[in-house]
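All protein chains but one are shown at their positions in the complex.
After this line comes chain A, so read on.
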Amino acid sequence: MAKAHRTSLLITHAAMLLPLLVILGFFFVLPLGIVATTSLKEEQTFPSLAQYLSIFTDGFYLEVMVRTLVIGLVTTVAALLAGYPAALLLVFSSSRWRRVFLFIIISPLFVSVIVRTYGWIVLLGPTGPIASLFPPDIRPRMLKTEGAIVIGLMHIYIPYMVLSINSAMAKIDVRLLRAAATLRASRWQIFKDIILPLSAPGVVAGSAIVFSLSMTAFSTPVLLGGARNKTMPFLIYQENLVLGDWQSGSALAIVLLAITTTVLAVVTIASSRIVNKVGG
């Protein structure tokens, strides 16, 4: 009887997963398989690593790859540095202020990415409010730079960072902080020894989200970086839809996926010791 029960439970669970599995299968696994297969074609030969060979020997492709990786890492670190204090403020404010701060932090999500990016174009443009702070002859060029891309991406992804750090911090029992205080730990020591390690799972999760989103962002890098500061998603779009070179585009897409997953895997493994200890 117990066995019959277990079997019926298994069927129920499978049925509950089915819609998601169908969607993932048709719209993620299948297309990814097609992309991977396409990337291994060269004229009529299959399989062939020719596409990958040409990507890794071409200075232009390498430059785009490095730029994408650097923008992804810088955006993640910047979002972490800006988001961590905000998450700390959020968790230590009274419940009424917490609601206000939370609204401010997630409010960027209410506006479309395109609208926000156009906002940055106005702000950073050659006649925008920031540029007009400088005398005309030494106005810095801000638009169409890698810095502009980082600023735009950070603005979009910072709520994810704050929310995931905050959710880890909210789980910290206030009595741990009190216990540390009675052991004569200073406020800084309490932060460094208790809060920081216990919020590490949130930092890792938030960084992983922001990094993958930054690496694969399309419209913001295109609009704020321009054609001179191409990132991999822009390049992939160009290869596929402008040049019609699906094999090369597919190979670039697989390389982007590989870079992103490698970085995430390295970070996950490197941080697993502390995350496991915390039990997060």
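Methods note: contacts are C-beta pairs under 8 Å (C-beta built on N, C-alpha and C of every residue); 3 or more make two chains touch, one makes a residue touch a chain; residues count from 1.
By our rule, contacts and distances are computed from a predicted model.
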item	value
Name per UniProt, for the chain absent here [options: "ATP synthase gamma chain", "NADH-quinone oxidoreductase subunit K", "ABC transporter ATP-binding protein" or "Sodium:solute symporter family protein"]	"ABC transporter ATP-binding protein"
Chain not shown: contacting residue from A:154, A:194, A:215 or A:232	A:194
Absent-chain contact - pick from A:37, A:186 or A:272	A:186
Footprint left on chain A by the chain that the document does not show	173, 175-176, 178-186, 189, 193-194, 197-198, 274, 277-279
